[in-house]
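Left out: one protein chain. Kept in place: all the others.
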Amino acid sequence: MQPVLTCKGLSVAYATGARPVRDISFSVAPGECFALVGGSGAGKSTIARALIGLHGRGTRIGGELWLGGRDMAGAGPEAWRGVRGRQIGFIAQNPWSGCDPLRPVRDHVAEAWRCHALPASWTEIAARLDRLGVAGAATRMAQAPHTWSGGMLQRASIAAAGALAPPLVIADEPSSALDADRAQSVLDVLRALGSAVLLISHDIGLVLRNADRIGILHDGRLIEQGTPDTLRRNPQHAQTRRLLAALDPMPPRRTAPLPTPLLRLDGISASYDRGRVRALEATHLGIAAGEIVGLQGPSGCGKSTLLRIAMGVERPAGGRIWRAAALDRPAAVLPVFQDPVASLVPHWPIWRSVAEPLSAPHLPRLSRGARRERALSALATVGLHGIDPEARPAELSVGQCQRAAIARATLARPALIVADEPTSALDGPSSWQVGRLLREAADAGTAVLVVSHDTAFLTRLADRVIAMAPGRTLTPGKGARPHRAGEPAGGIAVGA
Amino acid sequence: MNLKSLLLGGAVALGALPAAADDIIRMATSFQIRSMDPVKQGFWMQEFGQGELLMQFQPDGSITPWLAESLERVDDTTWIITIRDGVTFQNGKPMDVPAVLAAIAYHRERNSGTQAVLPAEATFTRTGAREITVDTGKPLPELPNILAHESRLMIIDVAPVLAAGEDFEALDGAGIHTGPYRLVSLDDQRMVAERYEGYWRGMPAMEGVELRFVSDANARILAVQNGEVDIALYPPIAAAPVFAATPNLNLALGPLSTGGFAGFMDVANGAFEEVAVRRAVMLAMDYQEIANAVFHGAKAPATGLYNPNFPWAVENYRHDVEEANAILDAAGWERQGDTRSRDGETLSITIMIYPQQPDLVPLSNAMQSYLSEIGVASEIVSVDSVTEAAMNDLVDWDLALSATGTATVGSVSGFLNQYVACGAERNYGDYCNESLQELIGALDVTMETDRRNEMLREIQRILVEDDPYVFNLTILIERALVSDAWSDYEPAVAWNHIKWDTAPNP
Amino acid sequence: MIGTIRTSGRGGMVAAALARTAQAVLTALAASVIVWALLPLAPGDVATRVLLARGVQEISAAELDATRAELGLNDPLPVQFLHWIGRVVQGDLGQSFTSQAPVTQEILERLPATLILLGLALALSILLSLLLALIAVGYRDGWPDRAIRLYTQIGAALPTFVFALLALTFIVVGLQMGRVLSDASWRAALVPAFIIGLDRAAGWTQLLRAGLLEAMSSGYAEVARARGASRRRILLRHTLPNTALPFLTAIGVSIGALIGGAPLIEAIFTWPGLGAYLLEALSARNYPVIQAYVLIAALSYVTAALLVDLIALALDPRLREPRS
Partner (left out) sequence: MSLFDLTRPEAPPLAGDRHVLSRLWRHPSGRAGLLAGLALMLFALVGAVWTPHPPDRPDYARALHAPSLSHPFGTDATGRDLLSRAMDGAHRSIGSALVVLGAVFLIGLLVGTTAGLAGGPTDMALMRLTDIAMTLPGLVLAFAVLGLLGPGFVNLLIALIIADWAWYARLARSLSLDARQRPHVIAARMAGIPPWRIVWGHILPGVALRLGIVASLALGGMIGAISGFSFLGLGVQPPRAEWGALLAESRLYFSLAPWLLVAPAGLIFLSVLSANLIGNALRDLASPKEA
């Protein structure tokens, strides 16, 4: 069969002269899922935009771009308009920002017909949404997008993309705004559409699980193509290996966790909004020195609340807390945050933020020079010997900031490090590095409590993973399988 | 409205204004006429062609009959007024002796200004068909001036006024006056009057009067320039060069006025406690330059306390910087550079002005430079009301500038009694000079002209040589801003802006 | 993660509107306290001030006492406030010190002039900025866009009164357009309103243009384009309504500025409105008039802000049903 999309020597050049995409050739067969994977800056989004003719004015496309038997490389806006929606469907990264916030969801779907001057019927739209797994579509679709959950809204986007049955759907990071389990179900729905899918993603794990064939992008070039199996077993290119390294197992634990418990939470409950919203219900959690415990669960299950209670910055509404004496000294618990840049003092040089725990009054006074020395060596241990210690956080990359934040957390030798989504802002290789650093801290005897929605990351990092469902712990146990609900839980629990 | 057309997109087309072919007088003034209340607001009616008085003040200082046919002095306390025959109010009623007596009684009953100048014991009696005999009780040398003053005894038809009560709007169109134009409407924007065809002197020259109240001087100027009014009153004289250079703007100058900008010195506090400083400051002023340069020749140099046209006026002001410096040197004020000091105290004064007279700004600024020539430092402070500020000591001031007439409608006693006499109502600077006080008292009851003039000359001498207090900085020339079609308009004395024959150029 | 209770569509709308209206009433009350406080806060004795303003020269103790009693100055302050607000609610704003006329009547005489000028200016500037912003976005980076951008830069950097002064001096008088002595008619308001509108539209055009461009590169515009919608359809159907909301808020804020700037504008155009009335009152320390002006300005501002918020509430579902 003839491919639905063929690129031959495709390149994109900006008006500034930059060429973010160079000489790319691939093709997508009907019904196939072809994935383009790469780190940030690899040119993924530029290709996605070029393939649907959304490269801005002044941007030139070179080479050939065959769509439905026509070379679109030099096509004008009108030609592109005819192709969009009919030949190619498009699914954006963030379902909420992809919908006009002032209009109900059904209008968003109906636009797929209307902008081609075709009639749209509400019953037809409701039926399609229903088929894609949106419960109560007929009434819900009259509501505004922001009241929908991400997974449901992304299904509506898929319905819109497939409205005119295009042979090819381009999906640009379709699941990165969603929890891991919902992400998978959205991809399943996408495959069920029947069109060929060009999947663009930074997440090598997701791609390996879902794509039929994979192309590795690096620095604007397609450096390698193959099936998931061949790539995993026999990566040719150094960059491919680097991407795959994110899936590598963590280095083995050098020390075993001590049996003495550090912190126990028994039957903890918490609520918000004067008790109307129950965030936690009868939750149990225990952690021992040197142990890494992962907390995993869908959005709104109370992970962050549990974490704040463990940190001691929030009081539970009920239940008992037992804390080892080691936790009572100052700076016994130190945090690592989701937003690495914001976790460092914006107007301080990086070394000063790292060295700050050393200046706490309970520690012996150190001179400024001595603190700087200690900070520099801490930075070196997290692999940041090359950076300018006077740099402000805004001048570093996100990954570098997170490593600096971990350097700060370890410098004070805390009994417990509490990490809230420490890798959600990072790409695969950086995540892996952060995981390794946390593992090293645990090996040095510090307990680590990690919250993440990235199940694969948690299962490799943690000694134990606790999967949470809204309001209570579900299945404690080592290496727990990710909990996957048949119907993703929608939003928050409303208490009686 | 004269906006020709406004094209979409912001382009505006040009075009010529229609010529001012209408037959009314269009005038702009800065003061709003608030109502037809004959007591509080009635004086305006003399100015714009509605109301008339028994006597009229003339540019040469004399007083001539107006609605009166004659005014004769019989003895020191008895006068005979003969009223004109054939005059009717604008509502058709004849202006006869009972009507005039009713008007006089109305003012004497309600108008505190009238009460202040007319002794309570004075009587007005009908002694003939057109004759009223006045017995003033005590000598009242300035009775003619009182009869010529717009705020004192305007002749009105009293009956409609009494009928209207407090509702003065009812007087619109009621024709209570005798003048050439009858007021038909009055609001906070304008006063409109139409020709009174039965006017006693003949047919008034114009169809009517439209008077606009425009407090912003600049807008009045632009309105003349733009052809929206023919005559604008109270133009800021400092802008004379603009008037000269701008088409359709002409500064019309009339006779010398009876007032000007006067300076009052605070003799009770500060630098002016000392006579030497007061004399030096008066000598430092360059009266010629103020009139000719600061005000571009549109004001007259002050030569003394009075308009030099008056027979009693003494021209005793001098500009002599050297003498002024010598006086201060002699008084022990030592000069270092631009300032003088004595016993560690710097010689400096504060000039007080008010915003309603924009010409005070360039004047006070010029005074600052004259003062610096004799080593007196100065600063300027602007207050809402000079009277309020000076009488209540709201600010520290030394020299208050004010537009004040020293002989309004030829009467000297008003100014002397109100501003100069010891403890007078507007004696800003707490001035009290015994010989002056005696002279003022005597003047009030002296009928004989030569005696009076002699006393007035003595007063002027004291105020320059012995004990200076108030002095003129410049004398006003009656002025108005007029369009080309009205370039012959002559601004009148005693605020009589619109007369029965006032008309554009032939 | 932490949410409030989800409210259903229509009920949420009504509840939110009521809450917002109640807030506006509270704001108006707070403003009225400030307005009332002007008189007790004024320097010097109030009764003396009133008598001086009435032209009484020698003030006797008896007159002072009588005036105090007349003005209710011997009551405790909260009682005075209650009396005052009671009268205000009945439309009695007191008596002007200078003219002795009821302030309400004088205000009502001048209010139409200000409403005509400001209303026309507001309408013109909204129309103008909509038009210019759409042109600028339609011809992005072309010469119309460049010209419009230059205009907005210049307009944003010229204070309204300077712009009005320049326009009046060089255009209205220089070209003999329009009138200097305005009588408050719609026709007379056209030229000054156009000048104010042109000046005000500069900032708004800038805001709208930036908003439209941002919305044109937003996720939903991108998605609509990827579905095959035309540029015009995206601009009018999605971008414009979404940009209109922040624009509306800017207009609401700007109404306060317009009211506050009225004295200056009316002084320049010699417009016989409330602003000119205030300036007269300021130089005479005519407190009842100053109070009345501030009260009316505050009430119009509160009302305008309320209207803007209610319109936004009706247009934007996100405000009615908070996200979970």
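A, B and C are the chain letters, set down in written order, and residue numbers restart from 1 in every chain.
Everything that follows uses one rule, which is that a contact is a pair of C-beta atoms (placed from the backbone, for glycine too) under 8 Å apart; a residue touches a chain by one contact, two chains touch by 3 or more.
Here the structure is a predicted model, which is why all the values come from computation and not from measurement.
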{"item": "Visible chains that the absent chain touches, using the contact criterion stated earlier", "value": "A, B, C"}
{"item": "Contact residue for the chain not shown (choose from C:194, C:247 or C:287)", "value": "C:287"}
{"item": "Touching residue (missing chain; options A:104, A:220 or A:335)", "value": "A:335"}
{"item": "Of A:345, A:370 or A:444, the residue in touch with the unshown chain", "value": "A:345"}
{"item": "Hidden-chain contact residue, picked from the options B:381, B:403, B:447 or B:485", "value": "B:381"}
{"item": "Touching residues (missing chain, whole complex) on subunit C", "value": "27-28, 30-31, 33-35, 38, 41-43, 153-162, 165-166, 169-170, 173-174, 199-200, 202-203, 253-254, 256-261, 263-264, 267, 278-279, 281-283, 285, 287, 290, 293-294, 297-298, 301-302"}
{"item": "Subunit B residues touching the omitted chain (full complex)", "value": "217-218, 221, 225, 236, 238-239, 241-242, 245-246, 289, 293-294, 355, 361-362, 364-366, 368-369, 380-382, 384"}
{"item": "Contact set of subunit A toward the excluded chain (per top definition)", "value": "14-16, 18, 311, 313, 330-331, 333-335, 337, 339, 341-348, 353, 356-357, 359-362, 390, 392-395, 405, 408-409, 412"}
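One rule holds in what follows: only the chains that are shown with their structure count from here on.
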{"item": "Chain contact topology (line, ring, star, complete or other)", "value": "line"}
{"item": "Central chain of the complex, centres being mean CA coordinates", "value": "C"}
{"item": "Most distant chain from subunit A, judged by the mean position of its C-alpha atoms", "value": "B"}
{"item": "Subunit A and subunit B: spacing of chain centres that average the CA atoms, whole Å", "value": "86"}
{"item": "Distance between chain centroids, defined by C-alpha means - subunit A, subunit C (Å)", "value": "47"}
{"item": "Euclidean distance of C-alpha centroids - subunit B vs subunit C, Å", "value": "42"}
{"item": "Parts of subunit B lying in touch with subunit C, wherever the complex brings them together", "value": "1-4, 6, 10, 12, 14, 16-17, 28, 34, 188-189, 212, 214-216, 219, 222-223, 225-226, 228-229, 355, 384, 388, 425"}
{"item": "Residues on subunit A engaged by subunit C in the complex (per definition of touch)", "value": "52, 54, 77, 81-86, 88, 90, 92-94, 96-104, 108, 111-112, 115-116, 143-144, 146-147, 157, 160-161, 272-273, 276-277, 279, 299-300, 304, 491-492, 494"}
{"item": "Of subunit C, residues touching subunit B in the complex", "value": "52, 57, 99, 106, 109-110, 171, 173, 175-181, 183, 185, 187-188, 190-191, 194, 198, 267, 270, 272, 280, 283-285"}
